[in-house]
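Just below is one structure, and these are the notes that go with it.
All protein chains of the complex are present and in place, except for one that has been dropped.
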Amino acid sequence: MKQFVLLAIVFGLFAFMPQKKNKVIFFGDSITQAGVQPGGYVTRIDSMCKTEKMNDRYEFIGAGIGGNKIYDLYLRMDDDVLAKNPDIVLIYVGVNDVWHKSMFGTGTDPDKFEKFYQAVINKIKAKGSKIIMATPAAIGEKTDFSNVQDGDLNKYCNIIRDIAKKNGIPIVDLRKGLLDYNLQHNAENKEKGVLTSDGVHLNTTGNQFVADAMWRAIKEIK
Amino acid sequence: MKQFVLLAIVFGLFAFMPQKKNKVIFFGDSITQAGVQPGGYVTRIDSMCKTEKMNDRYEFIGAGIGGNKIYDLYLRMDDDVLAKNPDIVLIYVGVNDVWHKSMFGTGTDPDKFEKFYQAVINKIKAKGSKIIMATPAAIGEKTDFSNVQDGDLNKYCNIIRDIAKKNGIPIVDLRKGLLDYNLQHNAENKEKGVLTSDGVHLNTTGNQFVADAMWRAIKEIK
Amino acid sequence: MKQFVLLAIVFGLFAFMPQKKNKVIFFGDSITQAGVQPGGYVTRIDSMCKTEKMNDRYEFIGAGIGGNKIYDLYLRMDDDVLAKNPDIVLIYVGVNDVWHKSMFGTGTDPDKFEKFYQAVINKIKAKGSKIIMATPAAIGEKTDFSNVQDGDLNKYCNIIRDIAKKNGIPIVDLRKGLLDYNLQHNAENKEKGVLTSDGVHLNTTGNQFVADAMWRAIKEIK
Partner (left out) sequence: MKQFVLLAIVFGLFAFMPQKKNKVIFFGDSITQAGVQPGGYVTRIDSMCKTEKMNDRYEFIGAGIGGNKIYDLYLRMDDDVLAKNPDIVLIYVGVNDVWHKSMFGTGTDPDKFEKFYQAVINKIKAKGSKIIMATPAAIGEKTDFSNVQDGDLNKYCNIIRDIAKKNGIPIVDLRKGLLDYNLQHNAENKEKGVLTSDGVHLNTTGNQFVADAMWRAIKEIK
């Protein structure tokens, strides 16, 4: 009987003790910068988390800046990510590394993309945080691989997948997901308007699509 | 009986009369420039033609110049093609219009590609020659659409297919052919070495592959 | 006395005979397309011509299309220029051949720029029209040669100057003129706003500046 009382007290204590929340930081570019806006994918993950009554276990922080490439993440990661002691960092980058090649002549070489990505991972790991990686979903939603950057974007997604594999990091393959979704919902082979507003940035459906995929991955992290 | 004799004489005359040869001009870039070399696709077509004892019906002329884009063809077509009174012109262009964008910043805008291509067709038609069109086969032979220019090249191939359709011109779809071939023979997802030596220019197998496809199309022209 | 009367009659006839006007066509890109608008440089030349009471001797036609490069001029010159039987063609092109390299990856290679320019000249000469050439004035008005495209634009201007020299064609060196003007009037080293609104397209002062230079050159043509 005594033991039972003790157990009850212990359980009771745990029940009322404020549980340490998992701090999840979304680290990326303009897509993530928009993600914290109303309707954005980060905001939607927060809502789903509350609906599922898990908000005592997670908090979400957006760390997206428009135009960022992998080396921009590296430059600002101490201040914008590591200083906040995240439990989980979700890295979602790559569109600008490809896109800015033809737009401004300032994309990222594939070998340097890999080198900086690995350096970002190393610093997060050294901090003791967990990592989730995501592939960039699209620069154009056509399904016949005739979006101008399709080849190069696929190449960089392959690099990201290889890095994830080599480092044993879970990956949210948005690139594959968006293509599969479009193969079902974009019979007209439209360049935009299915999951994106402009071929790159997420529309309402797209934000929910990304939120679903990422929230699933976050809950799977032990 | 008299009539029969006469008929026999007439037939005999035709049999020995030198038949007017169909002059086929291959109009293109470095791939076609190499095509007239020993082992090249034009040379191979000529050989196949002889083997099939049809060399009294066809003669083949190469008009390929390295680095040519569609507007280069337009500029030199009077001298290099029309002045030779071709019966058939085979237009095989497009790689440089895409490739030179990232190489030199001097590719061709899609709308201008279409405009010049149509202008080339119009001039050949006005001359009374028949036309066969070909899509550019590849800038890289990977089969998962991760060759850097895959998206853009597919886009330009779509433009070429649309022009062919709109003008009722037969097309040799080398782009589709090369991909299908690679899906069967390039399990390792190599960038080159299957039908090309460098991802763009044809190797021995590639020259025969293109020769087969084009020779088929030429014989189908009425 | 009789002879004098006759002479007087003859002179009188000429005085009232409608003189054949010199048809001047301005052949170029968006700068010339804007040039025929109110306040544009072509409109200003027309006004100056009237002020100087020379409008019985000249008429002016704009043939500028936005985004045009030298090969676009070549493609449309039969319809837009030669069919109108010009007496003088003023070729004013080159900005897009340079600018579109970094903007779209679709600029013009220097050797092809020269080749197409010469081809345009040859066709105009064959028609019997006179030619005036102009250098592209600017992509940015900074005077310390730190406008991004300064080097490449200077290179293409050198090509244009060489073509003019080789062909014995008068040249309106707007590039040199704009730089000289800016060295006097742009002490702050501004990128735009002196003779252009955006570094490329002419503002009010710029349109008058170009009109002055071109009108001078037109009147000098014999």
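Should a chain be cited, it is by its letter among A, B and C, assigned in written order, with residues numbered from 1 in that chain.
What we mean here is this: a residue touches a chain if its C-beta (ideal position, glycine included) is under 8 Å from a C-beta of that chain, and two chains touch if they have at least 3 such contacts.
Just so it is clear, the model here is predicted, and its values are computed rather than measured.
Among B:Gly40, B:Gly62, B:Pro86 or B:Gly105, only B:Gly105 touches the chain that is left out of the view. Per the touch definition above, the residue from C:Met103, C:Val148, C:Ile169 or C:Ile221 contacting the chain not shown is C:Val148. In the complete complex, the hidden chain is touched by one of A:Gly39, A:Gly105, A:Pro170 or A:Gly193, namely A:Gly105.
Interface note for the absent chain: among A:Ile61, A:Leu82, A:Ala119 or A:Ile169, the touching residue is A:Ala119.
Although one chain is hidden here, its contacts on chain A can still be listed: residues 71-72, 74-75, 100-102, 104-109, 112, 115-116, 119. In the full complex, chain C makes contact with the omitted chain through residues 101-102, 140, 144-155, 157-158.
By definition in this document, only the chains that are shown with their structure count from here on.
Chain C is reached from chain B by a rotation of 180°, derived from superposing Cα atoms (nearest 5). Look at where the CA atoms of chain A average out and do the same for chain B: the two points lie 46 Å apart.
Averaged C-alpha coordinates put the centre of chain B at 40 Å from the centre of chain C.
Shared contact sites, meaning residues of chain B that touch two or more other chains, fall at 101-102.
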